[in-house]
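Below is one structure. I have some questions about it.
For this view, one protein chain was removed and the others were kept in their places.
Let's turn to subunit A:
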Amino acid sequence: MDLNASLFLVRPEVILSFSALALLLLAAWRSDSGRLASILAVTALFGAGAFVVDFMATGTDATAFDGLIGNDAFGNFAKLLIYFAAAISLMIAPRFLENAGAMRAEYPVLILLAAIGMGIMVSATDLVTLYIGLELNSLAAYVLASFARYDGRSAEAGLKYFVLGALASGILLFGMSLLYGFAGSTSFSAIGTALNGDISLGMIFGIVFVLSGLAFKISAAPFHMWTPDVYEGAPTPVTAFFASAPKVAASVLLIRVVIEAFGNEAMVWQQIVIVVALMSIIIGAVGAIGQQNLKRLLAYSSINNIGFILIGLAAGTEQGVAAMLVYLAIYVAMTLGSFIVLMQLKARDGSYRETFADIAGLSKTRPALAAIFAIFMFSLAGIPPLFGFWGKLVVFQAAVAANLLPLAVIGIAASVIGAFYYLKVVKVMYFDEPADVIAPADDAVLSWTGGILAITQSPLGYLAIPVLAALSAQAARALF
């Protein structure tokens, strides 16, 4: 395949790269151009998204650059989610970062570069591409975590994320080198062919190490320890970004590696995925109970949700993968919305609040905000009239269809534990004595994005099911 045809297939990445470079020049000449750069970056993301939609409409399924990177419905579905989440985290950030004295034009540049990395991750069909995309995304994420560098917690979050992320990358690389050594190739399809029938001990080690490294990136238990600290320390818009886009990218990458490269050896990875899924659900549910800080609470909630997403992978069927994609789409909207609500918890002195004590009796002072937060909490808990329920339902359906009934039963039981702390948030907002520390609404962008995301989680969201189901089924079909 010649270079032009290959470049044509990675148009979204190319356009984002050029935009990031142009914005970097803008940042170099006008350091105060943070807002302008953010708007331009959102435009670039929409442009790249338009290319992805075009790919989806014409239905390409091809690999570019000698099979290093693919362009299929599966990756394109994930790219749309990623670009959406990145655009939202760009839109909500300027006011918050300006308050923290950290708004600079490098923020949108780094988000764009991270989005390129994630785009490469989700369409990687080769271990080397996988690693390059992962590092591009991770390095940008480390910097973003400590973006408010004068805030000690933010610097600490960046350092912790960096050290643990480097360790995870090392584990992943070790696994990849074992796979390469035993399979003789880095391409997913060649590894899939080599992993047929008799499997050597070295390959099992490789699979385990690769899965561990990727589990770290999606913050699945038992590799979740960094999540609460990083989520708490990073600036809230950055946390919203971490909880949405990279999660999607890493989960989708995990699906692709497991199905395309390890697909023939379900015996080996299935038990690992089941254990990781159950541990994530339980640790995410139990760990959140004692938290006073809402950002930490949402961090545990994200661990919990990753567990539910992995149930779909444990099923290992086309239905399971489609269910995971549906869950991911709903999860992105829920988690972004929750963090947008957190960003609106601003005291009268201009400081941002993030503990239970601050939202006590919020329904008296900010009824609309409290209602939106309640919607997101109910949705995260998976309580029926809200859209979050649908995601859990399809995932459990897939698990039951794949004869994993015990897994589904334990998952449902643990989601009841999880519901406890989601409901606690609602209880504190609606039934506690008003603390009256939160100032009236003053940010139209946050109110609107939060409101719109809340509508998608309301029963109105069920209207999107046909579209979502069709897209996710098409995406999952591309993988099998």
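Here, a contact is a pair of C-beta atoms (placed from the backbone, for glycine too) under 8 Å apart; a residue touches a chain by one contact, two chains touch by 3 or more; residues count from 1.
Convention: contacts and distances are computed from a predicted model.
**Q** The chain that is not shown, which UniProt protein name from "Oligopeptide/dipeptide ABC transporter, ATPase subunit", "Putative ABC transport system permease protein", "Sarcosine oxidase subunit beta family protein" or "NADH-quinone oxidoreductase subunit J" does it carry?
**A** UniProt lists the chain that is not shown as "NADH-quinone oxidoreductase subunit J".
**Q** Given that one chain is not shown, which residue among A:184, A:222, A:367 or A:459 touches it?
**A** A:184
**Q** Among A:8, A:65, A:174 or A:430, which one touches the chain that has been omitted from the display?
**A** For the chain that is not drawn, the touching residue is A:65.
**Q** Tell me which residue among A:110, A:220, A:313 or A:360 touches the hidden chain in the full complex.
**A** In the complete complex, the chain left out is touched by residue A:110.
**Q** Of the residues A:122, A:176, A:194 or A:362, which one touches the chain left out of the display?
**A** Of the candidates A:122, A:176, A:194 or A:362, A:194 is in touch with the missing chain.
**Q** Tell me where the left-out chain touches subunit A, residue by residue.
**A** Output for subunit A: 3, 6, 10, 17, 20, 24, 64-66, 68-69, 104, 106, 109-110, 113, 116-117, 120, 128-129, 132-133, 135-136, 139-140, 142-143, 146-147, 149, 158, 181-185, 187, 190, 193-194.
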